[in-house]
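Each remark here refers to the structure printed beneath this line.
Just one protein chain is left out here, and the rest sit where they should.
Letters are used for the chains, namely A, B and C, taken in the order the chains are written, and counting of residues starts over at 1 for each.
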Amino acid sequence: MRAAFPSPRLRLRPPFPSRAASIFRGVFPILATPFHPDESLDLDGFRAAVRFMQRAGASGATIVGVLGESNRMTDAERAALIRTAVDAVDGAAFPICVGTSHTGTAATVALSRMAQELGASAVMVTPAKEPTPPADDALVALYSRVADACPGLPIVLQDHPASTQVHMAPRLVARIAHEVPAVACIKLESLPTPARIAALRRLWATELPPGGDCTILTGLGALYGGFDMEQGTDGFMTGFAFPEVLAAMNNAAQAGDMEHAHALYAKYLPMMVFEQQPGVAVRKQLYQLRGLISSPHVRHPGNNISPTLKAALELQVQRTFAGVDITKPLPPELFRKPV
Amino acid sequence: MRAAFPSPRLRLRPPFPSRAASIFRGVFPILATPFHPDESLDLDGFRAAVRFMQRAGASGATIVGVLGESNRMTDAERAALIRTAVDAVDGAAFPICVGTSHTGTAATVALSRMAQELGASAVMVTPAKEPTPPADDALVALYSRVADACPGLPIVLQDHPASTQVHMAPRLVARIAHEVPAVACIKLESLPTPARIAALRRLWATELPPGGDCTILTGLGALYGGFDMEQGTDGFMTGFAFPEVLAAMNNAAQAGDMEHAHALYAKYLPMMVFEQQPGVAVRKQLYQLRGLISSPHVRHPGNNISPTLKAALELQVQRTFAGVDITKPLPPELFRKPV
Amino acid sequence: MRAAFPSPRLRLRPPFPSRAASIFRGVFPILATPFHPDESLDLDGFRAAVRFMQRAGASGATIVGVLGESNRMTDAERAALIRTAVDAVDGAAFPICVGTSHTGTAATVALSRMAQELGASAVMVTPAKEPTPPADDALVALYSRVADACPGLPIVLQDHPASTQVHMAPRLVARIAHEVPAVACIKLESLPTPARIAALRRLWATELPPGGDCTILTGLGALYGGFDMEQGTDGFMTGFAFPEVLAAMNNAAQAGDMEHAHALYAKYLPMMVFEQQPGVAVRKQLYQLRGLISSPHVRHPGNNISPTLKAALELQVQRTFAGVDITKPLPPELFRKPV
Partner (left out) sequence: MRAAFPSPRLRLRPPFPSRAASIFRGVFPILATPFHPDESLDLDGFRAAVRFMQRAGASGATIVGVLGESNRMTDAERAALIRTAVDAVDGAAFPICVGTSHTGTAATVALSRMAQELGASAVMVTPAKEPTPPADDALVALYSRVADACPGLPIVLQDHPASTQVHMAPRLVARIAHEVPAVACIKLESLPTPARIAALRRLWATELPPGGDCTILTGLGALYGGFDMEQGTDGFMTGFAFPEVLAAMNNAAQAGDMEHAHALYAKYLPMMVFEQQPGVAVRKQLYQLRGLISSPHVRHPGNNISPTLKAALELQVQRTFAGVDITKPLPPELFRKPV
């Protein structure tokens, strides 16, 4: 075997909003989309859910994502959801990020422009697998086309191979963010996330001057959140129905108290594990238990929650939150460090 | 090993438009969607292509299908295409069938209603794979929901596992068509198509009274057309850019002259093989060579044709159609039986 | 939409070893296969690991499974592993179950016969996806052929769609176990496992006379173990490197103390979550930390553990087992209920 090919080095990226100033820090819940049992949108429930997240200590919200059942909506419904969310909050204080992924780049661009025109603060884009996986250049082109069409709009690059079947090495993720400065945040959901955070940070530290990096938010229902924090995640962008827990974890981690951060993670992990079972049915049931939406209905052909899981969920909620009124934002004392 | 479970038998389906009277016979080209090099829709080219197909002897046309790049469009673009096609022809004489498949059933229903309202004569629906394959009941529900929402609209059930990853046994296809009478045609693209045609015909003949069947149209670029005809396909619904060839083949087969039908198939097979290489780039190049569209541009991230393939295609066109003006419908004498 | 097809009912299965007497109860670790850094088998380490599991309170062990890297071995290596394991223990007291899955049925049969001849107590078989998913009858045939070729050998039916891409409804699993009485246990790893346990139990209770069921063991690193126990799993067959924890959980659950069972689950869940990250590298690192094997090497092209994950793992082990000598079976007092 001969010596390997030389590997390209990342080249200098000019100044862009620094990581410290990024809006993509803290906790961004991915909102579930409520539907009535007749499959129509429940915009009242959606508005209530968005506002609840703000009161619950989230830094912003992401809507129309994969587990927001974006793949089961018409474009008109996407617009209605964006309008409702933007209208529900003051975007300057609580940015709304909109999922605009689509199998076609031109459609991703069109959906992103629509989001920007309707007042969204950012868009989240994930690559799509054609019958064959996209070439690296096609991935760069996807993000640069969105950036060119939507001046000033930050882009969250979602790396979630479990749903996209697109596997990107850390170097490729770094390359895209480097060549498309509008990419302001990596939503990192490629396993193992802790090692990937470290790999990205290392790439940025060794190959770029200070300031050349993005923030990283991890997802996957925060299943690996305790370990993501140890590697320096900037927060969470995920749909766990108790963002207060994630905010408390992240606050502790950012304050450097990793022991407390991890203790909170461990305490709420059974609830997280239960919730991140495949599909969105458990999460919607939790939304209903929290009083946010009137029906946990999942759109066809998605599975609704079975009676078995529903009973098991209620038992786990009881175990985790005995004596707590979960229809209100969870009180801070719940997350205080024991003395 | 014990005796197998009993297998359910198909139950009687009440009278519905008989196979003989079905509109889904003959050749239905699946239209490619023309785009300008800037990725915008070329509606003029689309109108020209639809009209050309009618003049070329097609029985109708299917638009917004998989190889019409439907997965790269916004809903508004779908509407524009439907309006253009319906406007281009007289639907009574030349039905326009619209692909309305979507990963969500409610969205499939909404797109189907839109198609019906805009004057489409039929819709074509293919099931979608969620992370897990749909249960049989979910497939029946998909089609029955479309049927319920669009009274009077015939549905083409597309069975194309190569793009959907949904594998349906012939019995399941028959069950869906049986339980949802609006399903008036099977677009059969599950391999091997000749054996599947025979299996469906056999199921219908042995388990249903006369009149309980659908028409079957095969696709896949007519790659197996010669063998599909032997098993009694009612025609072709596919995007091969020379529908005159398929019409001639089908006319011969329907007239019982299978020898001539097969000779035509054999003659044009190299052209068919070339065209059905993956992607839609070759087909669009042929559309341009036939003078239908101004640009063969494929939307990002689809692949455009390479110079190598373009030159090879031109050579093959020359081989197949030397001396023929392919910018006009091919003359009938081209397909006459040698004496 | 018309009335659905009638659904077949399960028919009576004659008496077979009752669930109560089944050997497939308790905890069956799936053993990792140790390799030297030069990729050769480490049979000494393997022998040590098998014996350790017996001392650690396991009911038996499963070898040559998916996370035993069975897909990276020659048949001769499989034989060496079987011989080593059978020789390491007294099979009557500590049954060795051998994974014999293969993409071809004849090869599965041949590997199963080899396992039986070499003294294995049982085999575990998972179906394989051909280019198209197997028909139900083909799945029944797979298990019945193994049963016919290996008289008296119990079969564990592994249902793990994440690795096989074969999705089986509970009714199909029940049908296979019904028609092939040698199927004595379901290794259930199809999500959501708690609901699937309940569905199988319900099917058996409503459609079969008493005694017609199998035991169910769940896997997936026990990620959902706390919820599996609530639905009546008979134990765990999975590779978590601390089977003592699973045995303690299961003992509590079988004794009816679900509160303690769940408390143990919650306590060790961060360790379980860490370990079940994709691949087998973390598990092998734990085997090494426990003193069972000399090298955590994963065979090419599998990924070895990264320095980042290795350090994070050691920190988590420290958090979970501070002050405990994990190179010995964990002491029972670790799992005692607090008073």
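Quick note on the criterion: a residue touches a chain if its C-beta (ideal position, glycine included) is under 8 Å from a C-beta of that chain, and two chains touch if they have at least 3 such contacts.
All of these numbers come straight from a predicted model, not from anything done at the bench.
For the chain excluded from display, the touched partners among the shown chains of the whole complex are A, B, C.
One of B:S40, B:Q165 or B:S306 touches the chain omitted from the figure, and that residue is B:S306. The residue from B:P194, B:G239 or B:P329 that touches the chain not shown here is B:P194. When you scan B:F46, B:Y143 or B:Y224 for touch with the missing chain, the hit is B:Y224. When the whole complex is considered, the residue among A:A147, A:I197, A:L264 or A:V280 that touches the unshown chain is A:A147.
Residues 191-192, 194-195, 198-199, 223-224, 226-227, 230-231, 262, 265-266, 269-270, 273-274, 277-278, 306, 308-309, 312, 315-316, 319 are the ones on chain B that touch the missing chain. By the touch definition given at the top, chain A reaches the unshown chain through residues 1-8, 10-11, 13, 132-133, 135, 137, 140-141, 144, 147-148, 161, 167, 169, 175, 178-181. Listed here are the chain C residues that touch the chain not shown: 39, 69, 71-77, 102-107, 110-111, 128, 130-132, 134, 138, 141-142, 145, 163, 278, 299-302.
Convention: only the chains that are shown with their structure count from here on.
For chain C, the chain whose average C-alpha position is most distant is B. In this assembly, the C-alpha centroid of chain B lies 46 Å from the C-alpha centroid of chain C. Once the centre of each chain is set as its mean CA position, chain A and chain C turn out to be 33 Å apart.
The set of chain B residues that touch two or more partner chains comprises 132, 141.
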